[in-house]
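Only one protein chain is missing from this complex, and each of the others stays in its spot.
After this line comes chain A, so read on.
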Amino acid sequence: MAAQTEVKANPNMPNHLETATLDGKNKVLGFWLFLGAETVLFACLFGTYLALRNQTMGGPDGQELFDLKLVAAATAILLTSSLTSVLAMMKMNQLNYKAMQLWLGITVLLGASFLGLEIYEFIHYVHEGHTFMSSAFGSSFYALVGTHGAHVTFGIIWISTLMIQAAKRGITKETAPKLFVSSLYWHFIDVVWVFIFSLVYLLGKVG
């Protein structure tokens, strides 16, 4: 059976391996729809945050807390990881297994360093007295940014899992859609981060 899904570089090769089969088409479309649902999820969290962000109850507010240098570094890292994820998908469609794994690996590493920075940031905030339980501002901040962080964590685990699968099975019509949707997911959490950067950190700095 596996023989049917294997692909070799040849002139008749489909341009997009991820949608070469009906299963692949279903997966990609289904995943786009799932991202639509995720958008609503984050929109609700953003709405909650924007409604509650001034309710600091005497604790430190965003202006005092946020360190734009650190956040800018995290943003740069995460945006770069989107680029490496695109490169990985290009290499996948060129059936260049090694280059694909390399770019995926870099993506995961960048994601992990973003996560490291975020954890460092959170620990710092907790020391400043800004916790999940301290005020409505704290709750809504950690709910929004934390949900994003949880998505990054899940993405790191997911892409690593798929790297193992690709190592075992190679680039096939079955692994390609999986890799492709994981890259869609990765771009999505990047876009969400752009909004968090603007609506949480920049807006927090202007007060």
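Definition applied: a residue touches a chain if its C-beta (ideal position, glycine included) is under 8 Å from a C-beta of that chain, and two chains touch if they have at least 3 such contacts; residues count from 1.
To be clear about the criterion, contacts and distances are computed from a predicted model.
**Student:** What is the protein name, per UniProt, of the chain that does not appear here: "Cytochrome c oxidase subunit 1", "ABC transporter permease subunit", "Protein translocase subunit SecA" or "Tryptophan synthase beta chain"?
**Tutor:** So, among "Cytochrome c oxidase subunit 1", "ABC transporter permease subunit", "Protein translocase subunit SecA" or "Tryptophan synthase beta chain", the name matching the hidden chain's UniProt entry is "Cytochrome c oxidase subunit 1".
**Student:** Residue-wise, where is chain A in contact with the chain that is not depicted?
**Tutor:** Residues of chain A in contact with the hidden chain: 1-2, 4, 22, 25-26, 29-30, 33-34, 36-38, 40-41, 44-45, 47-48, 51-52, 55-57, 132-133, 135-140, 143, 161-162, 165, 169, 174, 178.
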